[in-house]
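Structure, as structure tokens:
All protein chains but one are shown in place.
Residue numbering begins at 1 within each chain, and the chains themselves are lettered A, B, C, D and E in the order written.
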Amino acid sequence: MKRVIFPGTFDPIHNGHIDIAKRAARLFDEMIVAVYDRPLKNLLFSPLERLELAKKAFSGQNNIKVTLFHGLTVDYCKEIGAEVIVRGLRVFSDFELEFRMALANHRLAPDIEVIALITNEDHSFISGSSVKEIASLGGDVSSMVPEHVAMALYEHFREAEANGSAEDINVSLRD
Amino acid sequence: MKRVIFPGTFDPIHNGHIDIAKRAARLFDEMIVAVYDRPLKNLLFSPLERLELAKKAFSGQNNIKVTLFHGLTVDYCKEIGAEVIVRGLRVFSDFELEFRMALANHRLAPDIEVIALITNEDHSFISGSSVKEIASLGGDVSSMVPEHVAMALYEHFREAEANGSAEDINVSLRD
Amino acid sequence: MKRVIFPGTFDPIHNGHIDIAKRAARLFDEMIVAVYDRPLKNLLFSPLERLELAKKAFSGQNNIKVTLFHGLTVDYCKEIGAEVIVRGLRVFSDFELEFRMALANHRLAPDIEVIALITNEDHSFISGSSVKEIASLGGDVSSMVPEHVAMALYEHFREAEANGSAEDINVSLRD
Amino acid sequence: MKRVIFPGTFDPIHNGHIDIAKRAARLFDEMIVAVYDRPLKNLLFSPLERLELAKKAFSGQNNIKVTLFHGLTVDYCKEIGAEVIVRGLRVFSDFELEFRMALANHRLAPDIEVIALITNEDHSFISGSSVKEIASLGGDVSSMVPEHVAMALYEHFREAEANGSAEDINVSLRD
Amino acid sequence: MKRVIFPGTFDPIHNGHIDIAKRAARLFDEMIVAVYDRPLKNLLFSPLERLELAKKAFSGQNNIKVTLFHGLTVDYCKEIGAEVIVRGLRVFSDFELEFRMALANHRLAPDIEVIALITNEDHSFISGSSVKEIASLGGDVSSMVPEHVAMALYEHFREAEANGSAEDINVSLRD
Partner (left out) sequence: MKRVIFPGTFDPIHNGHIDIAKRAARLFDEMIVAVYDRPLKNLLFSPLERLELAKKAFSGQNNIKVTLFHGLTVDYCKEIGAEVIVRGLRVFSDFELEFRMALANHRLAPDIEVIALITNEDHSFISGSSVKEIASLGGDVSSMVPEHVAMALYEHFREAEANGSAEDINVSLRD
């Protein structure tokens, strides 16, 4: 049996992630969508919120499980017996990051393979940060995330505005 | 009449921005230089300061207006009747960001066009952050920004040093 | 009146080209789709064939004209009074080529502007060479080119096979 | 049973190819190394020579088979029941080509998946063309290809020189 | 006599830095490894700690000196009589940053040359941030940094954990 892992912060999970996970799940016996469990400061949702949003996105998918993890990804792979790390490559991914991760992981654990699937062109411009930016400014993200994620995003920003704690997550106009 | 918009944080406006705005203004009837109005934490100047520096840079340009805006760029376009968003592409732009913005804007508002002008080689290394870094370290930015912007930068850093509030904006030596 | 030019070899014209030309034509008064008229050795169709395929693709578009040209693009611009050269940027364009063309054109003719439109994600993987490769191998290109271009491609490869003159245009498996 | 395909011209097969094929073969039940069978003019070895060099490189690997194919890769996949196309991504791959192939293949055959493995850093600078260039100039390629391939390369260039038919395949000094 | 400078934050110094510095030191008479002396907030080690770690890494190297500096790199070059700034280019460096620095430095001080050495493939995935991330998660960095740097990293994270002040420096799972 081949078990594979798709690690990420998933803040929040979006249609690009879901497409990659489902396509990879067809190739292997079991797919673990692994949500990094630290409350990193630049993330919008808590680890548990990110876990719940991801779980709901894959409900009904028999061979996809969603878990929380911490520590090195390769250590978690060994712990759960996963042999392959799956990554999605967008046409304009941060290739530097992807290659550095893959080569660092290879040095840390040569037996664990990294495979990349190429994101379909429909999802190529979607990222966690663009989804958050658009939602924070009141834009329509319904073609980019599942409905329950869109609801969670709007609720988050509505509350933040009510509390006067609205983060400024607009990044696209830099310089 | 074709009205176009050139959105940005303009922190501060520099010769690369001014070149793009003037060249685009020759192609269309009216150019709106739109300064994003949030006081984002990584910006040096306040929204009003950024507006004033930009206004002065285009004084005497009949078909260029400078305004403040907030919210989604495409929503502001609709509000003021602009059909085109102008972007400047430097030879080493953040293409990922530019493409994601353009494709996201296209999905949010298919009728609004994004066009990119290519920055002249004289300005290709100039960015808001390099200008701020050089000025903060006492370097000469007079070939990179208009005189009034150079003055504002030096004044800002002089005050910051006097107050002991000098930001560390040096980024170029990373790693 | 603003006249703009969209130059290329158009060997053959495809949906990515057509999208760029129509979108640019909405921004200006007149769009000239200018087909380079040399019989370059690596092209499949003759200049006249490329002209006819392009003309048919824009029939019924009032402000789009299709012409043949030779020589420097900037010289042709001056000859016909075009102030702007339009280029389509694919997410994985040959940016080097585009920037070099733009900067070289700027040095040769500083008054002529180059603007780039970003290709929609639906057409981002389409190029003249991928269309030719797929058609030569019997693949379905009906979602990538207009019907009359698909017909011309199949006819070309059918004849070439009958004559024993089939070019080997497969490039995607290199290395 | 999952059968996967690793298509290429393999002119000639080198250590980077062999590493990718063996690593992918560990993830799936059967790996078909598929050698494109056209005598393309810029290739050094004939289809049969390329097949034989590749076969020898994988002798003793139980679940790796080497075959010749022609036509569209996705059509060959359907013919042999392969669900996955494997590609090797070098740190400085031709990403444009890889993405265009993947997206074009996805449009032609949505059920066939493309996965990319990242080439180890030891092989990252090796390509068919660099191997051929170095061997043609008398350089030592023994750390880049299996011994039988090195022998075939030297023999090829020795014969070519004897015949006065030495191709000029040096490309690295361009411009 | 040619004196050259290799400036950086060196937070901490790693094998990629050391390789570049030693190789450049063979080409010139004296190499100054210049540690930027500001306590930037995103750095792990203090200026003095970074200086000490770097000094120890080059002990016994006759023509390599390690110093602290502040201000513009080109001003420091003039102060110490260095004519050349050395940079290491990784295969996936931040080319934008490197080119902008080089061109900005050239405008500020046309007599000071910037030269880049290409990092060996063994060190190509190593960066200060990947080293810190891996060490913070308990991974083995002994092949990426000298032993005394590995010790300093582990000690730092042990203390931080004991104090409850552990920084979250995991960046590789973004999006």
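Worth pointing out:
The rule is short, and it goes like this: contacts are C-beta pairs under 8 Å (C-beta built on N, C-alpha and C of every residue); 3 or more make two chains touch, one makes a residue touch a chain.
Everything numeric here is computed off the predicted structure, so don't read it as measured data.
Summary of contacts with the chain left out: across D:Ile80, D:Ile112 or D:Ile134, the touching residue is D:Ile134.
Within the whole complex, the absent chain has one touching residue among E:Val33, E:Val84 or E:Ala150, and that is E:Val84. Residue positions on chain D in contact with the hidden chain: 91-94, 124-125, 127, 130, 134, 137-140, 143-144, 168, 170-175, in rising order.
Along chain B, the points of touch with the absent chain fall at residues 91-92, 121-122, 124-125. By the touch criterion stated above, the residues of chain E touching the omitted chain are 2, 23, 26-27, 83-84, 89, 91, 95, 98-99, 102-103, 106, 113-118, 120-121.
We adopt the following convention: only the chains that are shown with their structure count from here on.
Distance between chain centres (mean CA atoms), chain D to chain E: 38 Å. Among all residues of chain A, those that touch two or more other chains are 91-92, 94-95, 99, 103, 121, 124-125, 127.
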